[in-house]
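Below is one structure, written out as structure tokens; the observations come after it.
One protein chain is absent from this view; the other protein chains keep their places.
Each chain carries a letter (A and B) given by its place in the written order, and its residues are counted from 1.
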């Protein structure tokens, strides 16, 4: 298991990187964290002629949080995003999802933007971006474009990044209102790709009645699936909501595939169970300002570190 | 086609090392075969087992999932670099021996580099945290029980320099 030969490029600046990517076109691939790409190369499942290593572009190693959300640069490692206190306060779903990305050592190297470009339907960050309605900024020689999550993922392991293009950042908008979030998975082993994962966001009104309930799924669809489940929960409070009905609705709307770890039927069952669990936790978080929902209604004091704390 | 070669400088265990490597040379192979630092082991070459873990600028990373050329200019610590310059064992190495945290020893260097970095940031882990800290490394021999014990023991050595043994881990 040794990678095939390739030409290596290590640009010192973004313009230089874009120049190189433009020159190598279809035959080029961006190397960021490499935690998904290099196993594929080692197994010789891919053989790009050129690798453009952006690990020298330290100007892209940023996590910037403002009133509207969190912008993550192409060279920000998962671990950096996970540990970023401002990002966590603004978009706690980020840390909730990141702690489930493989293991800490992988998160030390792997990049959040890279995992989006990899577009693995089992990738946690694809679900986070999709649920939040975030976007990815793509740059190429002579221009940039911003692609929303709904258009960014085009198929299993396929994103809309074109030859010559490079994802330079991802944007995770802050959820508005009194909103709580949760990210849970059922995986065979801790750190494995999930058999099913659910990112949930529940928004409450000032009377703590549910006004919106949405969930994004991984491992049950070829591209990240976002479901609006509000119809089953609207008007209920976290105490009275019929979570199971929301789970049933979600299960009805998913068509998972089977693989060696889980049958389609079991995955759909997990959608049912995990949806109910995730929505309930998200709603409870949204209702309790001390726990810290994403929304404007919550204050900053209660980062749920105890439950979602970064390790390592 | 003649492969593109790179003259690279790496700072490994505090020593400046040079090597001439092709672009695709994995860092694990460079350390082991170009620099002769065979303490770093290769167990799967797809990033799952953790035997090849080294510290890059103090952070543990999989050396089988990095190209040597990407490591240029970075500070690398391998298992050979954990001990003190005088050759005395790092607390984690000492604890592994005391607690029988290894059997065949093949996965051990990956555990040691991970735990040494972990204890720098988390000097006083609980049992559960110690178990979680080693959760990304595979060991086929020990059942992990004595590795967990060694993490706690190493923490104690680092914190207090005490020789008091660590109690048995309670069932979870």
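Note that in this section a contact is a pair of C-beta atoms (placed from the backbone, for glycine too) under 8 Å apart; a residue touches a chain by one contact, two chains touch by 3 or more.
Criterion: contacts and distances are computed from a predicted model.
> Considering only the chain that is not displayed, what protein name does its UniProt record carry among "Dehydrogenase/oxidase", "Murein hydrolase regulator LrgA", "Anti-sigma regulatory factor (Ser/Thr protein kinase)" or "Sugar ABC transporter permease"?
According to UniProt, the chain not displayed is called "Dehydrogenase/oxidase".
> Out of B:55, B:70 or B:108, which touches the unshown chain?
B:108
> Consider the whole complex, including the chain that is not shown, and state which of B:10, B:27 or B:51 touches that chain.
The missing chain is touched by B:51.
> Where the complex has a chain not shown, which of B:24, B:59, B:122 or B:153 is the residue touching it?
The missing chain is touched by B:24.
> Going by the touch rule given at the top, which residues of chain B touch the chain that is not shown?
1-3, 22, 24-25, 32-33, 36-46, 48-49, 51, 78-80, 82-83, 89, 93, 96-98, 100, 102-109, 112, 131-132, 134-148, 169-172
> Which parts of chain A face the unshown chain closely enough to count as touching?
Chain A touches the chain not shown through residues 1-5, 43-44, 186, 188-193, 195, 260-263, 265-266, 269-270, 273-274.
Rule of thumb we're sticking to: only the chains that are shown with their structure count from here on.
> For a test of understanding, state which residues of chain B touch chain A in their complex under the given definition.
1, 3-4, 6, 22-24, 26, 29, 45-47, 50, 53, 56, 59-62, 64-67, 69-70, 114, 117-118, 121-122, 129, 132-133, 135-137
> Contact residues on chain A for chain B in the complex?
1-8, 10, 31, 34-35, 38-39, 41-43, 51, 53, 55, 79, 102-106, 108-109, 190-191, 311-312
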